[in-house]
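A single protein chain has been omitted; all remaining protein chains appear in their positions.
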Amino acid sequence: MREIRQHGPYHYVFSRYVEPVAHVKPGETVAIYTDDAFESQITQGSDRPSQILGAYLNPQTGPIYVEGAEPGDTLVVRIVDSEPTRDWAVSVFVPYFGGLTATKLTRTLHDPLPEKVWLYQLRDGWLEHNERLRFPWRPFMGTVGTAPELEALSALTPFDHGGNMDVPDVKPGNTVYLPVRVPGALFFTGDCHAGQGQGELCGVALEITAKVTMTFDLIKQKPIAWPRIESPEELMVVGSARPMEDAARIAYAELVGWLTELGWDRWEAYEALTQIGDLYVGNMVDTYYSLVAKIRKEYALVGHRAESSLKATESTTG
Amino acid sequence: MREIRQHGPYHYVFSRYVEPVAHVKPGETVAIYTDDAFESQITQGSDRPSQILGAYLNPQTGPIYVEGAEPGDTLVVRIVDSEPTRDWAVSVFVPYFGGLTATKLTRTLHDPLPEKVWLYQLRDGWLEHNERLRFPWRPFMGTVGTAPELEALSALTPFDHGGNMDVPDVKPGNTVYLPVRVPGALFFTGDCHAGQGQGELCGVALEITAKVTMTFDLIKQKPIAWPRIESPEELMVVGSARPMEDAARIAYAELVGWLTELGWDRWEAYEALTQIGDLYVGNMVDTYYSLVAKIRKEYALVGHRAESSLKATESTTG
Amino acid sequence: MREIRQHGPYHYVFSRYVEPVAHVKPGETVAIYTDDAFESQITQGSDRPSQILGAYLNPQTGPIYVEGAEPGDTLVVRIVDSEPTRDWAVSVFVPYFGGLTATKLTRTLHDPLPEKVWLYQLRDGWLEHNERLRFPWRPFMGTVGTAPELEALSALTPFDHGGNMDVPDVKPGNTVYLPVRVPGALFFTGDCHAGQGQGELCGVALEITAKVTMTFDLIKQKPIAWPRIESPEELMVVGSARPMEDAARIAYAELVGWLTELGWDRWEAYEALTQIGDLYVGNMVDTYYSLVAKIRKEYALVGHRAESSLKATESTTG
Partner (left out) sequence: MREIRQHGPYHYVFSRYVEPVAHVKPGETVAIYTDDAFESQITQGSDRPSQILGAYLNPQTGPIYVEGAEPGDTLVVRIVDSEPTRDWAVSVFVPYFGGLTATKLTRTLHDPLPEKVWLYQLRDGWLEHNERLRFPWRPFMGTVGTAPELEALSALTPFDHGGNMDVPDVKPGNTVYLPVRVPGALFFTGDCHAGQGQGELCGVALEITAKVTMTFDLIKQKPIAWPRIESPEELMVVGSARPMEDAARIAYAELVGWLTELGWDRWEAYEALTQIGDLYVGNMVDTYYSLVAKIRKEYALVGHRAESSLKATESTTG
């Protein structure tokens, strides 16, 4: 299997204005090496994030050019596996960043909360800082996305191209659907999390370097407006916006749309999601908040629609 | 077991300015009869909600006076069981009410979405409208709460007294902790849902009349600021506010506080919830949105803290 | 002229569940005495608000029963004059209250900002704390409103009944229109501000006791949904909600509605307000934020519509 490493500097924006580091074919599976969100600069409990970190955060590997991808297609990214490439993870309290602090966008006159570095040892499937801070290995990619049509968006931002969604369902075994807005899609990924709670409360998960295995595919001439995720049991849409209710509306409105693509009447879809949908917070800390709306396939794919669903979401250029 | 029915009219506000319909003792278990959110006025698919419904919505049974309850105590409500008292449920699209429509608070110049009434037959543990709209019986109480100190708050509003939280974890097997702000606590409940998705997207769940069995208890001289829920496996806090991120902040900040009551250092608690907390949307439709932050007890009650937790949350006047 | 003083305790909620302190007739002008927002408990620079103040804040004089007022009418309140009844005002930094601090609704883990008391001497039309903190006498009523139909709302809350809007245009020379939701309207007022900036940034204006002169009138069978203000030059609507954009939408949507009552086509009204409307923040600190949308009469009342406007807004029971 081909391995993709960043040759030259990482990228800190999702952008069409840079050269691809690799080309992949639809159907191809590759292993991608990613650095952690701090580019491995924070390694000790005594490190001071405010002195070490600057504007260049959340380094991305990419862009990866997907052969044949054109605007209006959907990029299919199956996450096959995620392996750690070191035996520790790090979480950090960064001044004026996080869910229970004043921030650069939610401004106050408070002094910052204390800085802290939390180092975790990875052993036997658990990440351990001490007896209380001990959590299982539940890896996922905090950041996956394609290049926007015009903008170059910060690697800290999630939006309709994907980006820094920090959604735990972007994990091995699941498939992410992303809009293609430029030729070749220009896929980037990074920010592997060894685990994270919903909301990513302090703003920094269990950050780790990783080797992630992904299979790329295309659904031709099938535009989607926002990222979708499919697990063996569920259909999901990620909405990213502020305030948080706007993210919730996007996620559920797009999921209504997905159900209508599967043959549902839109009002029945609205009613069904009312009674059986799920809605959780991926992150409440980034420049946009990310919410995930979902429905189990046993409800979404009732009767004959199950098949048409597969057709709609899985037919490829292959 | 004693049964409590509303004698005289239901109440449409959580208020101290009304007379109790019953008194209960700490430790007592009672059965409470509740009407549905429309006071059983919508019974046919051809009904027009905009013509039938007025300002008097979400009728509450209560208030129930809990003997010995004084401001500064916590009211403990164990939900033992919830039985339907009819064999059908109803959901409704109400003009300018819901998650994917302009509303009275999120105003636009759009005409309203179509009105609709969805009737469901309850049979063999399932609620069925048609083959696609068919969901399992998962009952919970949409509305539980105590009287505020000064205000009389609409039964449609969730806030720090509980109220119309529409949180599916307020269900049989779980315990709800509510602040006591007036003598006797003055507990109200209503709005049984035969089932509901997270977010309650269209604004109306599977509404049903019910007989709910609850055990009341008190934790004396233990004030809490916001409602808490305890399941066999989890500790939860419900925050209700707008915008939605304010509800999320309240829920997680209060859960940090609960962990510190259990012996945690607050920064370790902030870090732990970042990595292992959960955060879902109860409702995205009411006057305030309700979000639920939670942590599994296996993480919250590590080692010796498990016992002190039980002491802190379960000691009663008994 | 009749004078109305609060006999017995002030009220801290806008509520129909209390007895009137006075009755007025449509067309009658009365003088009303109001206490300051802290009920005159803060009098020295060394006072500690966190120790002095409890839940009983923003005392209201009222309710005043307006003869003949019935639900569906509009109450007309002309503010004739506002005179100070002492020669000093006070502003305060209250912990976890204000626009540039974490609050009870926007929760964080920050310690509170410092408490401070700012005393101002009123002399020669100026309020002076020191040479930098010296502002002109620009009095207005922070709180005016009617009783809600069902709820009893905190005197700290602005909403569709008026309440604690903290809008500087509620001032002598202007007329406030309020919805009548209960028999007699049940009008309350308080919270005179000797002056305040837009947004009321720290949460506390130049608080003063006052004698305010108001003329009451009625527009029969003319329901309005939100408070309106008319100055000699402008038409205004106040929207109060969270997040702030919801308050802005309410204010402008209601102003579109007012223009259509004056004969405008709604799309022309939408276009006109785009080009010539004004929109400022009354308060960014209360339980709901209050925004004021306005249009100058020279644009609103073009040609013959000027007259019909007066008819629509000023015809009374007289």
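Here are some notes:
We just call them A, B and C in the order they show up, numbering each chain from 1.
One rule holds for everything that comes next: a residue touches a chain if its C-beta (ideal position, glycine included) is under 8 Å from a C-beta of that chain, and two chains touch if they have at least 3 such contacts.
Please read all numbers here as calculations on a predicted model, not as lab measurements.
The hidden chain makes contact, of the residues C:37, C:75, C:141 or C:273, with C:273. Across the entire complex, the residue among A:85, A:106, A:215 or A:231 in touch with the chain not shown is A:106. Among C:31, C:52, C:100 or C:225, only C:100 touches the chain left out of the display.
Taking the complete complex into account, residues 100-102, 106-111, 113, 243 of subunit B touch the chain not shown. One chain is missing from the display, and on subunit C it is touched by residues 91, 93, 99-100, 114, 116, 118, 127, 129, 131-135, 195-206, 242-245, 248-249, 252-253, 256, 264, 267-268, 270-281, 284, 289, 291, 293, 299, 302-303. For subunit A, the residues touching the chain absent from view are 12-13, 15, 17, 55-56, 105-109, 149-154, 239, 241-243, 246, 249-250, 253-254, 256, 266, 270.
Quick note on the criterion: only the chains that are shown with their structure count from here on.
Centre to centre, using the average C-alpha position, subunit A and subunit C are separated by 46 Å. Centre-to-centre separation between subunit B and subunit C, using Cα means, comes to 33 Å.
In subunit C, the residues that touch at least two other chains are 106-109, 243.
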